[in-house]
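A single protein chain has been omitted; all remaining protein chains appear in their positions.
Right after this comes subunit A.
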Amino acid sequence: MMASSYNAKEEDGHPSGASGHGGPGVVKSKKPDNTAFKQQRLPAWQPILTAGTVLPAFFVIGLIFIPIGIGLFVTSNNIKEFEIDYTGVDMDSPCYTCAKNSSWNNTTPCTCSVDFTLEQPFESNVFMYYGLSNFYQNHRRYVKSRDDSQLNGGRSALMEPSKECEPYRKTDGVPIAPCGAIANSLFNDTLELFHIDSNGSRNAVPLVKKGIAWWTDKHVKFRNPGGNNNLTLAFQGDFSKPVNWRKPVYELDPSDPENNGFINEDFIVWMRTAALPTFRKLYRIIQKKSSTTPTLPSGKYTLDITYNYPVLSFDGRKRMILSTISWMGGKNPFLGIAYITVGSICFFLGVVLLIIHYKYDTRNNSADIPN
């Protein structure tokens, strides 16, 4: 070792060398400290990519991913889902007329009914979603057009909504509550589900409208000004309703003060903007009543729609979805397939690399290291 042969000597010679300079008193030596950190000798783990570490990793990934994938795939396939498009684009669809006539300004609601059949019974709790397509809830100007302070019941924000809400900030100088484009475009179709039993009578399926929003949204993020008491008083006079709304915010659900005003769950759900232009949002929950009968037995159903929400103008679609869920949420074939694919590829790669390694390995020992 060329370099190290000098070191020993220097370190030996150090005391004399340093004291040689010293006059009276001890002159502080400039010799750097011999710490592992300063000498870059920190103990370290030095992993190297070798066949011994990389190849097993591939097999392990393969062996873990494939079962997960299969599990996900099977679970996802076991989930029952029913989807129906009620936009009314085609001439023969029941909502065609409503779709053509609907606009924000309609005062008389247009209703239409869609019949459908469930081939299989839905056993556990069923979740009813509405889905919108080609609806850009994730557009920047749309996303930012809200005032979270206002929605949190902040007094000042209520009187003076954020500029972001433009152009739905004030009407004639009166602040809008809730302000902004998101709130303004609240989904306002009403969906009702009826089961047509064997003798042809319509039985309304009970739809639960609470418990559809995130707990944090409902209890933390959204709050009514001045608590939930006497909303009418809290909102009256000083505020106007969003332009497109038929009724003011304090009348969203007059029957239940816990679901009225800003903490109305339909409103909260809408306010949680979707990431992608095609999305679904939870609308109602159909709870399982007894363990013996399925929540939604197979058979004929009718969906009654109060058609208020115009989507045709921008080529949008509206859907109603019924779905059960499992431990991993709703139907989602993507994850299962992806896991199976990735797992298989990793396993396959492991095999290929193993073959390559044994066939073409060029690294002998250190003999061929030139000095």
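The working rule: a contact is a pair of C-beta atoms (placed from the backbone, for glycine too) under 8 Å apart; a residue touches a chain by one contact, two chains touch by 3 or more; residues count from 1.
The rule is simple: contacts and distances are computed from a predicted model.
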{"item": "Chain left out of the displayed complex - its UniProt protein name, from \"Glycine cleavage system H protein\", \"Large ribosomal subunit protein uL4m\", \"Transcription factor TGA1-like isoform X2\" or \"Phospholipid-transporting ATPase\"", "value": "\"Phospholipid-transporting ATPase\""}
{"item": "Candidates A:Cys110, A:Met159 or A:Leu335 - the one touching the absent chain", "value": "A:Leu335"}
{"item": "Sole contact to the chain not displayed, among A:Ala181, A:Val205 or A:Leu231", "value": "A:Ala181"}
{"item": "Touching residues (missing chain, whole complex) on subunit A", "value": "1-7, 9-11, 13-14, 17-18, 20-21, 27, 29-34, 38-40, 42-51, 54, 57-58, 61, 65, 68, 72, 104, 125, 127, 129, 134-143, 145, 147-149, 152, 154, 157, 162-163, 166-167, 181, 184-185, 211-217, 220-221, 269, 272-282, 285, 310, 313-315, 323, 325, 327-335, 338-339, 342, 346, 349, 353, 356-357, 360-363, 366, 368-371"}
